[in-house]
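For reference, the structure is listed below as structure tokens.
Apart from one protein chain that is not included, each protein chain of the complex appears where it belongs.
We call the chains A, B and C, going by the order they appear; numbering starts again at 1 in every chain.
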Amino acid sequence: MILTDAIKAIRRQVADLHAELPRNELVVWTAGNVSARVPGADLLVIKPSGVRYDEITADNMVVTDLDGNLVDGELSPSSDTAAHAYVYKHLPRVGGVVHTHSTYATAWSARGEAIPCVLTMIADEFGGEIPVGPFALIGDDSIGRGIVETLEGHRSPAVLMRNHGVFTVGATAKAAVKAAVMCEDVARTVHISRQLGAPVPIPQPDIDALYHRYQHAYGQESTR
Amino acid sequence: MILTDAIKAIRRQVADLHAELPRNELVVWTAGNVSARVPGADLLVIKPSGVRYDEITADNMVVTDLDGNLVDGELSPSSDTAAHAYVYKHLPRVGGVVHTHSTYATAWSARGEAIPCVLTMIADEFGGEIPVGPFALIGDDSIGRGIVETLEGHRSPAVLMRNHGVFTVGATAKAAVKAAVMCEDVARTVHISRQLGAPVPIPQPDIDALYHRYQHAYGQESTR
Amino acid sequence: MILTDAIKAIRRQVADLHAELPRNELVVWTAGNVSARVPGADLLVIKPSGVRYDEITADNMVVTDLDGNLVDGELSPSSDTAAHAYVYKHLPRVGGVVHTHSTYATAWSARGEAIPCVLTMIADEFGGEIPVGPFALIGDDSIGRGIVETLEGHRSPAVLMRNHGVFTVGATAKAAVKAAVMCEDVARTVHISRQLGAPVPIPQPDIDALYHRYQHAYGQESTR
Partner (left out) sequence: MILTDAIKAIRRQVADLHAELPRNELVVWTAGNVSARVPGADLLVIKPSGVRYDEITADNMVVTDLDGNLVDGELSPSSDTAAHAYVYKHLPRVGGVVHTHSTYATAWSARGEAIPCVLTMIADEFGGEIPVGPFALIGDDSIGRGIVETLEGHRSPAVLMRNHGVFTVGATAKAAVKAAVMCEDVARTVHISRQLGAPVPIPQPDIDALYHRYQHAYGQESTR
């Protein structure tokens, strides 16, 4: 009963957060997806496969277990569900996952190149460079494993999966969406900066100071 | 009688799909057009020439035969009608055609350079590189012939016509619009990736695996 | 009496056409302006100076003579009025003028470099390269003279004024707005194409054929 109400609320949140992806120009057509863990249960809520952004509703979001099997919903889950599920299974701190092919971040991923930490905003949100994960085919654990193995060694909530796109994580689905928006923004700014020369590096102690301050002092208590 | 109803429905679909072109930033002013084959008849429905996107209605779409002659409608057909008609005549599998001058795809076409398959999204949707067709003048069969001859040798539903723009095809007009949206998205991402170095190639067996999986397993049964 | 009615209608047209500039991302803040000649009178209608796009109405458009002196209206005319007036005075075929600082066209102008004719769309609308006009200070006839001297030697309805921005002309104000939209579109596409190599030139006879066809055969009779 209580679980049913929680899932209903999470379906609404996940549906609403999907609207941020086109609004922030992170996706085209049906690409991209947001999921949220159902707290206290081995379940997640995610977008169904191949559905357009203007057709997304709380009701057509789907619920799967942490192996990606459909538990509730009338449509097939996103083809990226296995990757989301693997992340929730292996990173207990994660409450939300976002996947996009956002243009600039994906451009870095196609070269297999990490985004260097040359902006205070990168130090704030990502705590250092945004790392690259391995090339992995869809269809088994490869993508999920690549995400988890890469993020375990970094402060960054974002990973650039090679030749593919971006996955971001957060304590909540909203935090993961924020990381996806920020990742594309800094991917674009650093790309443009690099086009005409070399951005000035930020010394590691300054990166550390910015990261610790932002993680502990920014925003309203209630909106972190 | 039945044909009249079918044409009425297709006029509505074609008019509605035109709204995707400005929404996805594929066109400016009156450039660009979508057409659909009328199933079971040697007819197509297409945008009239020189009409603005906010003036498009189901009623002002025009019907032509597969030689591009006006059959029904009050306005002159698009000046690209001959090219669309040629495609329907020579590629029976095609139910929809889209033409745009979308920025990044047209930029590749101006250099006469194919878009290499360096993103999983390109492997999924295009099954390999997006090929370049010949330079061809408007006014006779040249453009249509260039499209058909290029697409016959490729999995790709998109062709970059040299110094001109993009034509995409699909089993339905909606599928052709999707291919046009995807083509511009990957043209942009690969362009940006290449600006700062060389994207990592994807091995051919992986391209094949991604293409076959996407063509057979993605989306909801009813929305393919 | 008749002139009053004509001016009222032109104020409405000019006000409406200004909405195309932000809609097509050609301007920021108050930059940019559209004017129209009043047929049969040595008068023009233009935007007032320093007014935001969402504050433009038919009523606050201003009327000046062809020396740029205010004839009717409550606000000061655009600071570019002298340039518009000079064009109407010296090019009787011109019924509309548009000025913008649109990004890509202005970027070419800052290098003093013409946009080469490497797209069929450039051949269609501009009939060859889009030429560069001289550097000229605001405050006297210099800008107007630079526009007229440059356009007299070209088919192009657009001129890139060095280190400044774009002026376009047309038989009507709508045609001049169309040229401004097209100019930015091709400035962007050719820029992007050139970033990764050399666009293939289009042979002069093909440029000529495309230009003559487009000028005589495109669009609906009534919408040219």
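Here is the rule we use: a residue touches a chain if its C-beta (ideal position, glycine included) is under 8 Å from a C-beta of that chain, and two chains touch if they have at least 3 such contacts.
The structure displayed is predicted, hence computed values, not measured ones.
Visitor: For the unseen chain, which displayed partners does it touch in the full complex?
Guide: A, C
Visitor: Using the touch definition from the top, which of C:G139, C:G153 or C:P205 touches the missing chain?
Guide: C:G139
Visitor: Taking the entire complex into account, which one of C:Y104, C:F126 or C:F167 touches the absent chain?
Guide: C:Y104
Visitor: Name, in rising order, the residues on chain C that touch the hidden chain in the full complex.
Guide: 28-31, 48-51, 75-76, 79, 101, 103-104, 106-108, 110-113, 135, 137-139, 162-165, 191, 194-195
Visitor: Would you write out the residues of chain A that touch the absent chain, in ascending order?
Guide: Chain A touches the missing chain through residues 24, 118-121, 178, 181-182, 185, 188-190, 192-193, 195-200, 202, 206, 209-210, 213, 217-220, 223-224.
Heads up, the rule we're going with is that only the chains that are shown with their structure count from here on.
Visitor: Same residues or different residues: which describes how chain A and chain B meet, taking over half shared numbers as same?
Guide: Shared-number fraction below one half, so different.
Visitor: Need the most distant chain from chain C, centre defined as the mean of C-alpha atoms.
Guide: Most remote chain from chain C, centroid-wise, comes out as A.
Visitor: From the C-alpha centre of chain A to that of chain B, how far is it in Å?
Guide: Using C-alpha averages as centres, the distance is 32 Å.
Visitor: Using mean CA coordinates as chain centres, what's the gap between chain A and chain C in Å?
Guide: 45
Visitor: Could you pull out the residues of chain B that touch at least 2 other chains?
Guide: 195
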